[in-house]
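Note that this complex is displayed minus one protein chain, with the remaining chains in position.
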Amino acid sequence: MNQQTTAILLAECPDQAGIIAKVTNFLTKNNGNIVDLEQHVDTADKHFFMRVEWQLENFSIDREQIQKTFSEEVGSALNMNWQIAFSDIKPRLALFVSQHGHCLFDILSRYQSGEWDVEIPLVISNHKNHQSLAENAGIAFHHIPITADNKQQQEQAQLDLLAKHQIDTIVLARYMQILSANFIDHYPHQIINIHHSFLPAFPGARPYHSAHERGVKIIGATSHYVTTELDAGPIIEQDIVRIRHNDNIEDLKRKGQDNEKIVLSRAIRHHLMHKVLVYKNRCIVFV
Amino acid sequence: MNQQTTAILLAECPDQAGIIAKVTNFLTKNNGNIVDLEQHVDTADKHFFMRVEWQLENFSIDREQIQKTFSEEVGSALNMNWQIAFSDIKPRLALFVSQHGHCLFDILSRYQSGEWDVEIPLVISNHKNHQSLAENAGIAFHHIPITADNKQQQEQAQLDLLAKHQIDTIVLARYMQILSANFIDHYPHQIINIHHSFLPAFPGARPYHSAHERGVKIIGATSHYVTTELDAGPIIEQDIVRIRHNDNIEDLKRKGQDNEKIVLSRAIRHHLMHKVLVYKNRCIVFV
Amino acid sequence: MNQQTTAILLAECPDQAGIIAKVTNFLTKNNGNIVDLEQHVDTADKHFFMRVEWQLENFSIDREQIQKTFSEEVGSALNMNWQIAFSDIKPRLALFVSQHGHCLFDILSRYQSGEWDVEIPLVISNHKNHQSLAENAGIAFHHIPITADNKQQQEQAQLDLLAKHQIDTIVLARYMQILSANFIDHYPHQIINIHHSFLPAFPGARPYHSAHERGVKIIGATSHYVTTELDAGPIIEQDIVRIRHNDNIEDLKRKGQDNEKIVLSRAIRHHLMHKVLVYKNRCIVFV
Partner (left out) sequence: MNQQTTAILLAECPDQAGIIAKVTNFLTKNNGNIVDLEQHVDTADKHFFMRVEWQLENFSIDREQIQKTFSEEVGSALNMNWQIAFSDIKPRLALFVSQHGHCLFDILSRYQSGEWDVEIPLVISNHKNHQSLAENAGIAFHHIPITADNKQQQEQAQLDLLAKHQIDTIVLARYMQILSANFIDHYPHQIINIHHSFLPAFPGARPYHSAHERGVKIIGATSHYVTTELDAGPIIEQDIVRIRHNDNIEDLKRKGQDNEKIVLSRAIRHHLMHKVLVYKNRCIVFV
């Protein structure tokens, strides 16, 4: 696909009459051809959400001036929070992984096939298992083991690597360490986790064991932004898989892993495509 | 919910820059508060689709004048096809049914609970089975048996009843007669059928037998607008249910019926809420 | 289908070698033609489960003697718990309902179409809404309102009605009262509830509100046997439906109700067909 460069506005503000007209007028009068527009009103909260994507070719405002001009002409008066992204600037991802490789494998499969418009310069792991996998894909691999004693220093080493590689978004691809609040604060709503249960059911450790014990008929996976409360961040994507009484815990893990990797990769894509807005610990996902 | 009266515009036209701005400007400058807007561009066909809903309270154009004013100020210049509906005008449905009552039952359940904002004054059947069911729900029931010989007259009798009851939309709730082209032409994209397969697989008669014979692992149901080509009209909604090797044809029918009634009722709702646009034998469904 | 009368054995015991051979030998040497056999071994618990169904025609043991003979020749030595049912004895169901009628409607649809081989002589409700619906289906309706003060007496009135109508199984078709431990003890693993969430997520009241608040992407429904711990009994069946950010709480309720009625009806069918074994608060469901 020969796609033209676009700008993407993600915005939210208190609801009032005329917001869409104001935004679309602003774009149209500046020769911005809208290629996609989605809006949502939370009627209970009286709050407005919008994603609009327009072609930059012929747009009369310079890329560097859009933020300021939009603020002056539209955003400020509406008390709007917004961000603008450009389709020709590739997000930079770092992958954190532990021993389970299924999510890492799935992500690298997409990376190598060019499915996502992204750079992945960095894999960090507290184990050495997947070093050759990462390096075969041309990605730097750093083994940073974590213990109770060295956690603070090692997280700093991770943060240094992330800064050095100019990382935008961190994907915890079944990374089995809990990140500190300090670490999380560096990447607000930019750390994507996959939890192997249907949250809020079975948070924390060993959800498949808990699912088996409870005798559920369906297991799930949840991809969410990491916040300081464990497994409680805003949910980007979830899906499920049916199980039967003859599935033991090993079967749950196996069936669950197929689900985990698909759910995580969908969530990553939504994030990379600038389709996710977070509001009150919930995600508006414009898909 | 105390909902305000809204107008709903469903529109499609060749794509060009500025359509959304033109429509939203028209509404905003006339004090129409937009409560929902969805648009879609078929980039392959370069065609634009839109659904916009706004509050009529304070709207400065009289209800009777909207069509004309919109045409003059927006629609004609864009070469647009559109329709406008009002949320306080209840659509009027007729139900056609044969011997299987599961879809009829499901629809009446929703009708009696007030789930849909609709009037259902009429049930027509070529069998007598469900007369008391309809009448208990306060709906007129007409038994119109069809044979090869009387089909033309009986369809005329049906058309007369539909006209008398001012019917907008006909639902074939497992009605096992094929409608003539003449009949269909009276209600273009206003006759909703449920077919008990995952179309285009297994069109025509006895799809569950064919599904069993082929050994599929999943069966489906498809709700579509009726056109003169059998089971080939634009698809509104589909869903599936998994089966196992130990499901015989009776099991397929039973599991399939649960699926059929849910799929049909979803399609009816989309239609009643004016969320469906038909273009090139495909449905854009704004949900 | 002209089905022959069958006997169904549901059995569980500590696992050991030769159980299946012992059971099938017992049936075969007595001319019992096996039409279905399913077994399961919980390898973690080293426990064995079995469902076997055989034709009674030509079976050399009288119906009344099967229990005793099986015990002497097979069951006792294996330390087996078991029950035997006969396909020509119709289970007798009572339906408990409150204001929401969607599950009741769905069950009555199946009852009237003959989908289930069952008798439903009794509907009990703490509201009067659905009286005519029940009575139109030829079922006795009893209005038994519950308050904090009269709960004990009213439950006794319910128990008396259940006894009078020789009820085997009670279905709580969105019955919004919590049953006392005393009541539950009268019908162990014979009271089927539908809870409008994906248990163990969102137990208790207002699960759709909680689901909306948490921002989940999927909602669920769970049918389970009622035990004295609220919403914690063994799960018979679950299913889910996807939601989007633009679904408000009313939408969740509406989409959820479609799911609830299907999940409940599936669970009822499994129970009626003697396909469910309970062990350690989990259901083995032989489907």
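The chains carry the letters A, B and C, assigned in the order they are written, with residues numbered from 1 in each.
One rule holds for everything that comes next: a contact is a pair of C-beta atoms (placed from the backbone, for glycine too) under 8 Å apart; a residue touches a chain by one contact, two chains touch by 3 or more.
Since the structure is predicted, the reported quantities are computational estimates derived from the model, not experimental observations.
Residue A:109 is the one among A:109, A:150 or A:166 that touches the chain not shown. The chain not displayed touches chain A at residues 1, 101-102, 105-106, 108-109, 112-113, 115, 132-133, 136, 250, 254, 258, 262, 265.
Against the chain not shown here, chain B presents residues 40, 42-44, 49, 198-202, 214-218, 220, 234-240, 244-246, 248-249, 281-286. Listed here are the chain C residues that touch the chain not shown: 17-18, 20-21, 24-25, 27-28, 31, 33-39, 41, 43, 242.
Convention: only the chains that are shown with their structure count from here on.
In a homomeric contact, the two copies may use the same or different surfaces; for chain A and chain B, over half of the interface residue numbers are shared, pointing to the same surface.
Computed from the mean C-alpha positions, the centre of chain A lies at a distance of 41 Å from the centre of chain C. In chain C, no residue touches at least two other chains.
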